[in-house]
Every structure is written in structure tokens, then in C-alpha cells.
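In this view, the complex is presented without one of its protein chains, the others remaining in place.
Labels A, B and C are assigned to the chains in the order they are written; within every chain, residues are numbered from 1.
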Amino acid sequence: MKERAVLDVSKLPLHGLSTASPTWWGTCAFMLIEGSGFALAIAVYFYLMSLAPNWPIDTPPPDLFAGTMLTLLLLASIVPNMLVSRWAKARALAKVRVGLIVMALLQAAPLALRIFEFPAMHVSWDENAYGSIVWTLLGLHTAHVITDLIDTLVLTCLMFTRYGDNTRRYGDVEDNCLYWNFVIVVWLPLYVCIYWVPRL
Amino acid sequence: MKSTSALLLLALLVSGCTGAQSILNAEGHAAIELKELILWIICVCAVVWLLVMIALVSALVRQRDPDGGAISERKAAVAISGAVGATVLVITGLTITSFYTTRALSEASPAELTIDVTAQQWWWQFTYVDANPTRAFVTANELHIPVGKVARLRLKSSDVIHSFWVPSLAGKRDLIAGRENMLTLRAERPGIYRGQCAEFCGLQHSHMALFVIAEAQADYERWAERQRGVGAEPTEAEAVAGKAVFMAKQCAACHTIRGTKASGTTGPDLTHVGSRRTIAAGLLEITRGSLAAWIADPQTLKPGNNMPLVPLTGDELRQLAAYMESLR
Amino acid sequence: MMPGKVLNVSVAHLSATVLLFSLLVGLSALIGLERQPRQFRTDPPVAAALNQLRLMPSGIGGAPPEIYFALDRPYEASAYDLSQGKRLYSWFGCASCHGDGRGGAGPSLLDGWWSYGPSVVAIAASIRDGRPRGMPAFHNRMTTDQIWQLAGYVKTIGAYSASLAAPSRNDDKHTRPAENRAPAAILFHEDLPAQPRSEQGPPP
Partner (left out) sequence: MTEDRKQSSLMDDGLDDAELDWHLLKSWETPRGIWKVIATVDHKIIARRYIVTAFVFLILGGMLAVAMRIQLARPEARILDPDRYNQIFTMHGSTMMFLFAVPVMQAMALYLVPLMVGTRNIAFPRLNAFSYWIILAGGLLLWISFALDAAPDIGWFAYVPLSGPEYGSGKRADIWAQMITFTELSALAVAVEIVVTVFKQRAPGMSLDRIPLLVWSMLVMAFIVIMAMPAIVFASSTLILDRLVETQFYNPAAGGDALLWQHLFWFFGHPEVYIIFLPAAGMVSTIVATFSRRAIFGYLPLVMAFIATGILAFGLWVHHMFVVGLPRLGESFFTASSMAIAVPAGIQIFCWLATLWLGRPVFATPLLFVIGFIVTFVIGGLTGVMVASVPFDTQVHDTYFVVAHFHYVLVGGAVFPLLGAIYYWFPKMTGRMMSERLGRWAFGLIFVGFNLTFFPMHILGLLGMPRRVYTYQPDLPWGGLNLFISLSALLLVSGFLVFLIDVLVAWRSGEPAGPNPWKAATLEWATSSPPPAYNFRRIPVVDARDPLWRYPEELAVTAGLRVDRRELIVSSVVEALPEARESSPRDSIWPFWAAIATSIMLIGSIFTPWAVVWGSIPIAVTLVGWFWPKGTAEDIS
């Protein structure tokens, strides 16, 4: 078949950011998958709750301290997270480097608090269905925190190499910030479920 | 053409055949209602299918006029809208019909008889509940109900999920560990109706049948009265010896024969096993021979079931079978 | 097949091939270990042979019959037999004396102390013939096959490292870790003060 050139694309950028980047859409799709997973886990929580004569089953509600501190810490991390995202958009390499180090620390800190959350449940995963679902919710979220922490660490290393100053990397940093926001946002309903619903 | 022949075949089955376990052989209050609904829906759907087929064939083989594109496109749009409208009407009609059938079936009529059904791998235990606990009794794999009376079944499972299904009497209902379900049966005509577990429950799901025997009130009373009694004392010499074998061997550890010291609860109650039609949840019709065959080698006849192979001599086997048969 | 190509592959590629191959073999072996040929029927002669327990004169310890090894020790290795054993444990009322394995009127089965030795044949003999101070004999209530299944299961209750074939929890109230988590290792610690031996019953 004969070809007739009707459109010249040579002036287009070599990589788009946010909605112009396939990676951004991929990140969104994965967030949708994981969001569905979290939504289901929460649905299972309420389903089990609806079956139980009292909730939590045979235990006092969880202690609030560790979980609430973790929630506050996560919420506080939104600010530097957004800043890093903005610096990445502006291609400010030095600022992004510092920001990523800060973010890595801010993502590791919740894990330290998380260690105290499990005993705060007053129930082990194998005692009853209540224990199983709260441990699963916590575990699921912990897995996401760890994943994003590793992602941040690798990105931090990357930004200190010669590959750092590249639109693609800045896009990765933005996506990583987006994902961390997701990790924070899904925690909020989990926090309410785990800590406040048993107090209703 | 295939579907018409199938419909013919269906009609034949509806009119002529009376299978032991068939939706089309409806003899219970619920099953009769369901059969009417089923046939009605099948007829409606068959008509719909025929109409679609007519449309398909005519679309494929019709004479094409050389040009009439725009007009026929508009016609097609109208036809499609009409067809979608018809679809909506048909499914609304079917939804309403099935809703009313459900309501008619769930109308509570007072139960005259309550039976606890406990399903286990792979047999059925029936406990006839009575206000006076001494008049309650236990049997297995064979349910007797009086004709025309409402029997309420409380369905429970002691292990995995099973499903109680006697198609000639009513639709099925699952038995789920940790839950209790209800099902009511009312047989309109006396008869013997076969049922079978309808939820996959492991190795011997295939051999987990039961029989419902609907009989006149007097016959039912006579049967129930005998079931309340203790196991018959054997008279025949062979059966007397068989009783001794039963008590000495492993049998008594799992089975109960009321009136004797055999009081195991793992296996079915055998107090009146000789009065039942079948052994091993519908596996074999009860004769002395089949009883002996079953006791001799349950793992070959029904692989994986929970009755172990108990080593017995030929004599012991004959005696046991005689004893079992005598427990009427 | 492609000699040139094979010679050319780097060490990394070669090791990768080896790894891939060993992975497949490993996968097969892993599942093979867990192989569960389910034996529903024990031939009467086999059952009779299995009944020939060779016990020490003291009744403590002994050797299983030859056929047990010929059968590849099914009652300790087959997940199906072990789970059948677990059902027998409740069907034959073991819990009424031994509780969930921690004892009651009868001795504990997971405190690391076996009055008649930890071998499966001793456990089978205890079940079959009974023991002094209250353990009844089950030989006229259970078949040889069942006695072996139960003995194999009882051994998993007290095991310090769980076998891959050990049964998991029942659909029941949780009272102790299931057999596949080696409850003895979790519940019984050497450094804890010694509990009264089961002959005297549990502590008040």
C-alpha cells in the first residue's frame, strides 16, 4: 500500500509527564488493582463483623497510640512528598536528591511504629476471624509501605548516578510520589476500620 | 431441527417417563409448582430461540435488492429497537413469574413434623424431633413422611457442604457447617422418591443418595412406632451368632444399635437397618448377600468412605449379614 | 543441537540454564516429597502383617514390622493418612483424656516426654493394647489400619519440627497451634519449670 505522510511528529517531546506518560497510567492502573484489593479486604472486615455477636471477638478494641502516631506521621509526610513531586517537575536535581532522602526516612519511620501496632491489636492472627482480618489488613498495608520504601531507595540511588538528570527519572519520581500518596490515602479507611469501628 | 427433536424428546420425557429421581416426575407440592414454572420458561425461551434463528436464516439467505441501503438501515434500527423492547418485556415477565413462584413456595404452612437432617461424608442422618424427647428417634439415609403433611427439615452439616435434593419433591438446599437451613417437603402422592447430595463433597459425592418414602398417615405411624423401639433380638441361630460378632468386633465402636451395648456415633444408626431399602447411602439394595458384600469390603464398593475393612472369616461375615438383616 | 551457540554462551547463561533445570527438578522433587498416593483399602494380609509389632520386653520402644518399611512408612509420611488419623483422634474420644494433646486425665502428648518412647510403633502398641494406669486397649474398636493412622497422627502432635505432611487446624475453636506448626516446639520450652508428669494429671 502506498504511504502518504500527512503528519510530522519530529517536534514532539521525547517523553511526556503525568497524563502524557504511559508510566503514569500504568501506576494508576496498579493503584486501581490494589485499591480494589483494599476495598475487598475492608468489605470482608465488615462482613465478618456482621456475623459476629460482638466485635471485636473476645478482645478489647486495639490501643490507639501506635496507630494514631503512624497516621499522623503518614499525613505529615504528604507535605515533603508533594514538594519532591514539584521539584521533580521543575527538574531541580539537587532538591530532588535531598527530598528523596528525606522521603526514604519518612517512609521507614512508619515501619518502626508498625511493629508496635500488631501487639496493640490484643489478638493474634490465629485466635479468631477478627484477629485474622486485622492482621491481614495491617500486613497488606505494611507490604505496600515496604514496596514504596524500596522503590524510593532505588530511585534515590539512581538520582545520584549519571542517569539521574533525565526527564524519565523525574517522571519516575513523580509517579513514586503519587504512589506514596496512594499508600497514605488507603491507610485512612483502614485506620478507621481497625481502630475506630470496634469502638462504635 | 435439532432443537425441535429435542423438544419432542422432552415432551416424551414429560409425559411418559417416570425416573426415580427426576425434576419432571414431580410428586411434591413444591416440585409440581416448579415443574410448571420450568416448562413454561423453557417454552418461552424455545420460542425466543426459534425467532432468533428465523431472523438469522433470513438475514443470511434473503434476496438482496441492488440498492436500498439507507431505507433498510432505518428499518433495521426500528427492528432492533423493537427486539430490544421485546427482550425487556420477556425478561420482566420471567422475573415477575419467578418472583411469584418463590413467594408461593415460601408461604409458611405450619409444619406437622420436624426432622433434623445432618449430612456427613457420605451419608445422611435423620433425627425425628418430638416434643417428648423419648419419642424422638434416629435413622439414616431413608426418610419416611406422611403424604399430604408438611415436613420441616432442619438442615445441618457436620463436615463439608452438602446439598439436600429430592427432585420429585422440592428444589435443593445446601447444608453448611456453622449454619442451619430449612426446607419443607410435602408429598402429594405416596411413593418412593430418590434424592442425592447435589454439592460436591469429596470422594464419595456420587454415592450419597437417600430415599424419601411418602406413605399414608397410618403406615407412617406404624413405621415411626417401630423405629422408636430398640433393635430386634435375633432368633435365627446365625443372626444370634452375628450379634455376638458385632459386639466383639470393631463394628460396635462406630455404630449404634439401640437396646444393645453398641453405641458408636461415627457411623449410621443400625437399630433398624434391616427395614431400609438400601445400604451405604443408596449404594446397594439390602439383601443378605449385599450386606455381606458391603461388610466384607466397603473400600472396594465405595472407595474412600469412612467404614474400614474389618478382617472377618467367612462364617463371621455370614452371621453378621444375617444379624443385620434381622434388624427390621 | 546448536554447538556453536552452546559454546558461545557465557558462564552466566550456562549457570542460568543449570539453575532453570534444577528449578524444574526441584519443583518436581518438592511436590514429589508431598506425593500423596491415597491408599483407601489395606489388604487383609497387609493389615495382618502390620499388626506384628516387635516390641521390647519392657514394652518401651520396638521396631515396626518389615512391611511397614516396605510400604515406605505411609502412616508417618502420607498427608491423607495423617488427616484420617486426626479424625480418628476425635471419633474415638482420645480428647476426653488427652485434651487437645496437652493432656488431661491422660498424659500430655506434646511435652516432649513419651512414657513408652517416641517411636511410632510404641504409640501404636499403646493404642492397640492399652497401658497401665488407664489407657484402654483399642484393638477391638479400631482396625489395624486405623491404629496406625492414629499413631502416625499422635506422633505429629508432639513433633518438634513439623513435617510437611502434618495436618493443619480443624474448623474448631483455636486452643493450640496446629500440627503443621509444630505445637510442641511452640508450647513446650525446656527452660520453663518442669510440669508435673502426666500420670498425676494436670496442675490444678
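Note that in this section contacts are C-beta pairs under 8 Å (C-beta built on N, C-alpha and C of every residue); 3 or more make two chains touch, one makes a residue touch a chain.
Please read these numbers as outputs of a predicted model, since none were measured by experiment.
Displayed chains that the missing chain touches over the full complex: A, B, C (touch as defined at the top).
The chain that is not drawn here is touched, among residues C:V46, C:L71 or C:A165, by C:A165.
In the complete complex, the residue from B:A198, B:I257, B:L270 or B:I286 that touches the missing chain is B:A198. Contact with the omitted chain, checked across B:D174, B:E215 or B:E325, is made by B:D174. Contacts to the hidden chain, counted on subunit C, fall at residues 2, 5, 9, 13, 16, 19-20, 23-24, 27-28, 30-32, 34-38, 40, 79-80, 82-84, 164-165, 167-174, 177-178, 180-181. The missing chain lies against subunit B, touching residues 2-3, 6, 9-10, 13, 17, 19-24, 31, 33-34, 37-38, 41-42, 45, 48-49, 52-53, 55-56, 58-60, 62, 64, 69, 72-73, 76-77, 79-80, 83-84, 87-88, 91-92, 94-95, 97-99, 101-102, 105-106, 121, 159-161, 163, 165, 167, 170-174, 176-179, 181-182, 194, 196-206, 209, 282-283, 303-304. Residue positions on subunit A in contact with the hidden chain: 1-16, 19-22, 25-26, 29-30, 32-34, 36-37, 40-41, 44, 47-48, 51-52, 57, 125-133, 135-136, 150, 154, 158, 163, 166-169, in rising order.
By definition in this document, only the chains that are shown with their structure count from here on.
Number of steps on the shortest path from subunit A to subunit B, with steps defined by chain touch: 2. Two chain pairs are in question, A-C and B-C; the one with more C-beta pairs in contact is B-C. Subunit A and subunit B have Cα centroids separated by 52 Å. Subunit A and subunit C have Cα centroids separated by 44 Å. Across the complex, subunit C is touched by residues 126-128 of subunit A.
Listing the residues of subunit C that touch subunit B in their complex gives 38, 40-42, 44, 47-48, 87, 91-92, 140-143, 145-146, 171. Only residues 177-178, 203, 248-250, 252-254, 266, 297, 299-300, 303-304, 306, 308-311 of subunit B touch subunit C when the two sit together in their complex.
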